[in-house]
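In this view, the complex is presented without one of its protein chains, the others remaining in place.
A and B label the chains in the order they appear, each numbered from 1.
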Amino acid sequence: MKQGDPIERRATGIRLMSEIIDRQPPANPTLLEETIRDFGFAEIWSRPGLDRRSRRWIALSGCAATGMTEPLEEYVHGALKSGDITLEELREGVLHFAVYSGWSLGRHFDRIVTRVADRLGLSMQSPPLCAGSWDPQERWEIGTANYDSVMTFPPPPAPSSFVDGGIKNFVFGEMWKRPGLDQRSRRWITLSCVGACDAPYPIATHVYAALNAGDATYEEMDEFVLQFAYELGWPKGSVMQAALEAMWTRVQNGEFWM
Amino acid sequence: MKQGDPIERRATGIRLMSEIIDRQPPANPTLLEETIRDFGFAEIWSRPGLDRRSRRWIALSGCAATGMTEPLEEYVHGALKSGDITLEELREGVLHFAVYSGWSLGRHFDRIVTRVADRLGLSMQSPPLCAGSWDPQERWEIGTANYDSVMTFPPPPAPSSFVDGGIKNFVFGEMWKRPGLDQRSRRWITLSCVGACDAPYPIATHVYAALNAGDATYEEMDEFVLQFAYELGWPKGSVMQAALEAMWTRVQNGEFWM
Partner (left out) sequence: MKQGDPIERRATGIRLMSEIIDRQPPANPTLLEETIRDFGFAEIWSRPGLDRRSRRWIALSGCAATGMTEPLEEYVHGALKSGDITLEELREGVLHFAVYSGWSLGRHFDRIVTRVADRLGLSMQSPPLCAGSWDPQERWEIGTANYDSVMTFPPPPAPSSFVDGGIKNFVFGEMWKRPGLDQRSRRWITLSCVGACDAPYPIATHVYAALNAGDATYEEMDEFVLQFAYELGWPKGSVMQAALEAMWTRVQNGEFWM
């Protein structure tokens, strides 16, 4: 978009709103609604440097983390209507989101997906929950190996209910490697969720892992921070930007995240 | 539960859902609903190491901190219906929650308690608010002493509106020592609330105080982290797990929290 032209900026905003959420802007917008159209859609969603499907996962996860209803319904509608994300992928994304943001917010997201899918006439059969082994020892070993593969460093050695009963048993033992959703999409969901809850250690490790595993380039992560900041507010964006700079230096130098 | 058997896992989930929230799982569950039944209820709520009443306080507080409605209504219904928590205790718990999560979220919780209590035909008279002295100086001294007793270290010496007008005057001067709810339950509410809002200093001090005062053992706190992570997401769980390990070392060594 050529800056320097408010008329063109507005036109871009209207076009992007249609593409992203399949909606016309309100006729008599409030100041905030004007800004969403002329800044959010025209100047953020229109940027190059990150594909639209990735931006959709960031927007969906960031919005779902606030617990709000109306904007999430619009994002879900746009994602499914455009075909950028299938219903099967979105259900996997909701599960991934729920693990990183808690089950209450996850259920809210899930309900909205059901409502929008019904409206669009989409339906699906849930795939089986556990794709891996049921032997406890084998399951623990799979979880440990998956953690290493996703995070690019080994899990904490000290035993705890949190790590053994949660992280290894389910988060990495069952969820991260489920076939219905690609690892890159899972990265955007995870990054948005850890950023939304401002947890310093998970922000650092997941930014590091996304870069170190090669699921996102530095340039894409740089765009991620802006899209994320737009959805969740600039303070959380600042924290993410600082983490990106610190972790990128470590990855480039071949250093451990800590 | 014997792992290695998805049929048995599902059966455990169904039984636990009935015991905890007095509800049958949906007939055609989404992937998330399956997970709540087969992981959340079957593998988290069924664990030994922490009594059910404590798990209920963690779930109630964590869920209320998200501001969601439906899952909180289920937890409130289950807590009151089972008799694990009385209406009198729950009203005290809501006040305690509101202090640690803010009044807006507290009012949401309070409204849901009213709605469920009405449906169950429960009612009560509110006890008087201030149980202690009305003399300002005496009140300040009571708040100071209560802080020391609850936190296991003295309050900050520097005067401020926050400490004098809030912490000493009300939080410790009126609330923490109210007779309607035991101190152990207050710990779970507090720990869940400070963890939900990711505030580093309060997380450290309240984990330290819970262990140092003997209101919870290390093993119980270890289980708390998993239940909390399930409710609020694994990133906040990681932060809590790190705090637990750091503070437990300090308590064992007889060191101050800082």
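Here is the rule we use: a contact is a pair of C-beta atoms (placed from the backbone, for glycine too) under 8 Å apart; a residue touches a chain by one contact, two chains touch by 3 or more.
In this text the structure is predicted, and so the values were computed from the model without any measurement.
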Given B:P25, B:G49 or B:G166, the correct residue touching the omitted chain is B:G166
Of A:D84, A:D110 or A:E223, the residue touching the omitted chain is A:E223
Of the candidates B:L50, B:V94, B:V116 or B:V150, the residue in contact with the absent chain is B:V94
Logged for subunit A, residues touching the omitted partner chain are 3-6, 29-36, 38-40, 43-44, 47, 49, 62-63, 66-68, 70-72, 198, 200, 222-223, 225-226, 229-242, 245
Those residues of subunit B that touch the unshown chain are 67, 91-92, 94-95, 98-108, 110-111, 113-114, 126-130, 134-136, 139, 158, 160-163, 165-167, 169-171, 174, 193-194, 197-203
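Criterion: only the chains that are shown with their structure count from here on.
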Between subunit A and subunit B, the Cα-mean centres are separated in Å by 28
